[in-house]
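Notes follow once the structure below has been shown.
For this view, one protein chain was removed and the others were kept in their places.
Chain lettering (A and B) follows the sequence in which the chains are written, and residue indices restart at 1 in each chain.
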Amino acid sequence: MNHRIIMAGFGGQGVMLIGTLLTYSGMREGKKVSWLPSYGPEMRGGTANCAVCVSDRPIASPVVTEPSAVIAMNLPSFDKFSKILVTGGSLIINSNLVNVENIREDIKPYRIPANDEAVNLGSERVANMICLGGLLGVEGIVSIDTVIEALPEVIQERYHHLLDLNEEALRCGYEMVQEMK
Amino acid sequence: MKPVYLRPKSLTGTVTHYCPGCTHGIAHRLVAEIIDELDMQGKTIGVASVGCSVFAYNYFDVDFQQAAHGRAPAVATGIKRVHPDKVVFAYQGDGDLASIGAAEIVHAAARRENITVIFLNNAIYGMTGGQMAPTTLPGQKTTTSPFGRDTAGQGYPLRMSELLSTVEGAYYIARCSLHNAANIARAKRAIRQAFSNQIQGKGFSMVELLSTCPTNWRMTPGKALEWVEKEMIPVYPLGEFKIGEGE
Partner (left out) sequence: MSEPILMKGNEAIAEAAVRAGCKFFFGYPITPQNEIPEYMSRRLQEVGGVFVQAESEVSSINMVYGASGAGGRVMTSSSSPGISLMLEGISYIAGAELPCVIVNISRGGPGLGGIQPSQADYFQATKGGGHGDYKLIVYGPSSVQEACDLMVKAFDVADKYRNPVMILGDGMIGQMMEPVVFPGVTSESPALEKPWATCGNEGREPNLITSIHLDPEVLDAHNWKLYEKYKAMERDEVMYESYYEDDSEWFLVAYGTVARICISVMEKMRKEGTKVGLIRPITLWPFPKAAFDEVVDSAKGFLCVEMSTGQMIEDVKLAVEGKTPVYFYGRTGGAVPIPRNIEERVLDMISGKVPVVTDYFDNIHGGGGA
């Protein structure tokens, strides 16, 4: 296995957090991992993104130029990263913010209304977890149970009252993609 | 027989390289006397700057570090942070402190760094051969202002004591002169204050000393002392510009 994933969205949508969560979970499962954020001025407005690698082999480059999967939580992220996804790669789309008809035919898109589902669960802020759940449902990478166990270690303590909500959101995204596969 | 005048213990016996009539020697002696009187010789670390006082460490019988041009307050900061219980002083000239090291002195003051700075202002670059300094007086001839400092293109003197007294972090700022005995006595009191402040943990203290440079001013030592009184003091008034309050 050699997963090379880009997670992208507006600053504040929590893409860095789900990237960290996946990386941490990969480490917990004994895999080689790396996490590389975008940084500097590109963090101010526009899109924030991080590159996550989870592999059986040592990670060569933490820079992901040809991702095997992409989470696009907003339109600029979709525009930027759907182009570089490898043929056959998985594209998790937050369809509430990415309303596009034409998507490359050589990739596998999964449209998830993450914002709506998050609001249904109780807070728009867990849209990121729904997308991560979707990614896990499609790509595997690590077991969802590992990710749920890692939640309290990755999420800051002052948000621990939201752990259950985050878990629900992960499972929600995970289930949603099962029907789309 | 009771000796009435001895070399301070904190000075070595080395003959200085300073020119005849230069007041660096007086300033060194005052600092050394204060170190002796406060019984701090074994606990003092000096920082020499770049300029005529670059070899100050040859004359003071205490630990010393030689700093890059203008950086003495930064070097003193590093030393003081390692040894907060020791006395750290920087000895700087006007080119060093007011020109290339303007940022370092302002920020050491802003941090209320608990150090003592002795600032020799002789309105000229001495060691490099008499070039214009930031403290050179309007109209004063130097090797780089051969027609006299023209404020139109060469600007105005920087009054560092006044400037630093506006910095909230600065605790004690005074300007004295070394041109006669009465003023030397006042300078010594200010230097004592500046070192005592440090020992009491009060923070950044600087004493500016108006000084002579007969060689580069092209004057006799006597004329140079007169020039300090008549020309410099009107531009650089003497006094205590800031005396900190509270702890």
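Here is the rule we use: a residue touches a chain if its C-beta (ideal position, glycine included) is under 8 Å from a C-beta of that chain, and two chains touch if they have at least 3 such contacts.
All values derive from a computational prediction rather than experimental measurement.
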item	value
Listed residues A:63, A:163 or A:180, member touching the removed chain	A:63
Of A:33, A:48 or A:69, the residue in touch with the unshown chain	A:33
Chain B residues that touch the omitted chain in the full complex	41-45, 47-48, 54, 57, 60-68, 71, 74-83, 86, 103-104, 106-107, 111
On chain A, residues whose C-beta touches the chain left out of the figure	20, 23-24, 27, 33-37, 39-41, 57-63, 65-66
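One rule holds in what follows: only the chains that are shown with their structure count from here on.
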item	value
Gap in Å, rounded to a whole number, between the CA centres of chain B and chain A	62
